[in-house]
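One protein chain omitted, others in place.
After this line comes chain A, so read on.
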């Protein structure tokens, strides 16, 4: 599978993931989600520039990308909310443009911004969906109670969703997308704004749904999350797929670990940078008086320490850590992921 970028971003403009077989034909089962060449423009902005992806039935497909990459747009196209300008997509075997109603009867959607009605109680929100799906009053109440229990919201069931915390609202939103027992679930940044405990709970929830055979498409900005949940990952940037593979493939691609060094004397930053570049054979990033470089294996750290010692540089800080999404991006695309916008930061802070 080959992804080509034509925007002239240096050495990594062509990325081949030769080790990855096409995920779409695993086991001969047709994919639950399959999109090819999706293009969506908003005026002068091209939100999707020919993105293709596919998700095997009963697995999690992680769509990983920075702000503005086109994750929400792709989700909205696949969930029949938005018609693509070009390309086509099949969800559960149905074309999202030609047979949207059929697609809708198979899917559940938890959008990036909670879709619950804040004026209604938790129970009423779920009963509303169940009634819309044609269930009887009694069956709707039962299903609502069941989901509220499953999501730990029974105590808040009778309260208006307006009074819920951000995490409770997200859980109610997820519960609402499960009322109709969808076979295919779209989760657009489901854990943004959640505290670590709620995030882990949600991850468990996703795993148990997948255990029941549900196919999940999950968008995220966090490599960590994709790593935890996804069977396959599609990395998108500026509306194009820049890499596809299993989490392990991607991490191998990005350099599993990063060596970070801060010289005691800031003037020696350039020396550290040069040494790191030479020994790692990769371009380091310099930020806040500290140099970071991909560390493909464990021999890099001692080598760097020895060499810096030889040239008389003392380090104030030396860490070997997991690659961040930003660094995966740098490795995959040759440019940095866009910084989070203010309101995204707010969302995270209010978690």
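Assorted remarks:
In this text, a residue touches a chain if its C-beta (ideal position, glycine included) is under 8 Å from a C-beta of that chain, and two chains touch if they have at least 3 such contacts; residues count from 1.
Here is the rule we go by: contacts and distances are computed from a predicted model.
Here one chain is missing from view; checked against "Transport permease protein", "ABC transporter ATP-binding protein", "Aromatic-ring-hydroxylating dioxygenase subunit beta" or "NADH-quinone oxidoreductase subunit D", UniProt names that protein "Transport permease protein".
In the complete assembly, the contact with the undisplayed chain comes from A:121, out of A:59, A:73 or A:121.
Across A:134, A:196 or A:302, the single residue that touches the chain missing here is A:134.
When the whole complex is considered, the residue among A:40, A:76, A:143 or A:251 that touches the unshown chain is A:76.
Residues of chain A that touch the chain left out of view are 1-4, 22, 24-25, 29-32, 36-37, 50-52, 54, 57, 76, 79-81, 88, 90, 92-95, 98-99, 101-102, 104-109, 111-121, 124, 128-129, 131-134, 160, 162, 173, 176-177, 180, 183, 186, 240-241.
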